[in-house]
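One protein chain omitted, others in place.
Letters A, B and C mark the chains in the order given here, with residues in each chain numbered from 1 onward.
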Amino acid sequence: MKLDSRPFVPADPAFASRVRESFARQGAMATIGARLAGVEPGYCAIELVPTPALAQQHGYVHAGVVAMIVDSAGGYAGYTLFPATASVLTVEFKLNLLAPAQGERLIAEGFVVKSGRTLTVTRGEVHAQSAGRRTLVALMQQTLIAMHGKPDAPAA
Amino acid sequence: MKLDSRPFVPADPAFASRVRESFARQGAMATIGARLAGVEPGYCAIELVPTPALAQQHGYVHAGVVAMIVDSAGGYAGYTLFPATASVLTVEFKLNLLAPAQGERLIAEGFVVKSGRTLTVTRGEVHAQSAGRRTLVALMQQTLIAMHGKPDAPAA
Amino acid sequence: MKLDSRPFVPADPAFASRVRESFARQGAMATIGARLAGVEPGYCAIELVPTPALAQQHGYVHAGVVAMIVDSAGGYAGYTLFPATASVLTVEFKLNLLAPAQGERLIAEGFVVKSGRTLTVTRGEVHAQSAGRRTLVALMQQTLIAMHGKPDAPAA
Partner (left out) sequence: MKLDSRPFVPADPAFASRVRESFARQGAMATIGARLAGVEPGYCAIELVPTPALAQQHGYVHAGVVAMIVDSAGGYAGYTLFPATASVLTVEFKLNLLAPAQGERLIAEGFVVKSGRTLTVTRGEVHAQSAGRRTLVALMQQTLIAMHGKPDAPAA
């Protein structure tokens, strides 16, 4: 793995609380029981406990639910590097499903690959964790857009 | 739009009931309130009513929820052409988000582009419907795999 | 096929000559012998005659050569709708290969799905034509960005 790896410097020192507040406004994350598990410059992790309410027809977590957590992890990874006056939208993502999404816990991680003024590219991984073993269940590549002048939070 | 358009002939005449039963086993579709709205050879439609429980941080339906319904629509479109003894898995999909997913109703449609013995390729669209107007909100391209000898339904 | 299909109105009436001049500046298109075969608002077609110089290891046209013509077709489809003062860059594309790329002729077509001020989304198809039969060999979904204030042509 030899991606460029300059350390990322956030434009807004309050990036982590900005991510936490935005995550808390997502009804969809609450509905599936997802939890914000880590926020660093250019990085975000989201955890999920598989339940029958999140299953597809064979009992594994639905590919779309896997997409929900890794799209959000990638989106917030990018958002950590945005100025406070911008919000983030997903332009597109591509997701490969590599193994059944099951186990005690799913961990979705988003990593910024390139952060530009308008567009940001991230990659994402989802691992299933069970009895101390991690299995890679999904791989994502994503494009984000920064909406400058449109802060994420509604004005008070 | 000039895609090849031979009419598809299902291998299993009971394809529609097979899709309905499989859809009914998906806890995730019930959790988000999605409804199977149409099944034809090489085609499937799924509808969803936006609610705050499905929202991202700006109040629109989460991109991952959009992914859930269009991934399922594409998967079942492919599955209509499978023999009764096979089940379907998503290998990968790519989703572009084109407009905010909001309105009275979202309609996800999956269309088979090419159905092979092992791999099937579909395309998908999600439209938002509001006051009689339809807006294209997402566009998908997807690869499926047929798991031969592994019927979708658990043995009774 | 039910994509939104408003007729596209080009911002620049000279869009077709702009596309032709830009295509003529592409050394890569000359190297592979690609020919501009059609330009309409929101649409572009590029043709290619398969030769051993374009082949992968089994003698079919290389997937990357297929990508070259359909990426260009999609890019110019988007570019037809740009103002004369903007140029076009590919942000990303996703390509499914559906059948061996061989025959008398390959025809790549790009169709604009949504044209925005900054981002444009297109879809693309590549058909092989042989003895009067057309076979779909590849399917693409693409995101473009308009570089405003950077005309495609070098200043004279």
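General observations
FYI, a contact is a pair of C-beta atoms (placed from the backbone, for glycine too) under 8 Å apart; a residue touches a chain by one contact, two chains touch by 3 or more.
The model shown is predicted, which means the values in this text are computed figures rather than measured ones.
Taking the complete complex into account, the chain left out of view touches A, B, C.
Checked against the full complex, the candidates A:Arg18, A:His58 or A:Lys94 give a single residue touching the omitted chain, namely A:Lys94.
When you scan C:Ala16, C:Leu36, C:Leu54 or C:Leu136 for touch with the missing chain, the hit is C:Leu54. As for the chain not pictured, it touches chain A at residues 1-5, 94, 96, 98-99, 109, 111, 113-114, 121, 123, 125, 134-136, 139-141, 143. One chain is missing from the display, and on chain B it is touched by residues 91-92, 94, 118-119, 143, 145. If you put the missing chain back, the residues of chain C touching it would be 22-23, 25-32, 51-58, 61-65, 67-69, 71-72, 87, 89-97, 152.
Operating definition for what follows: only the chains that are shown with their structure count from here on.
The most distant chain from chain C is A, comparing centres defined as mean Cα coordinates. Matching CA atoms, the turn from chain A to chain B amounts to 180°, rounded to the nearest 5.
Per-chain Cα centroids separate chain A from chain C by 32 Å. Centre-to-centre separation between chain A and chain B, using Cα means, comes to 23 Å. Contact with two or more other chains is made by residues 91-92, 94 of chain A.
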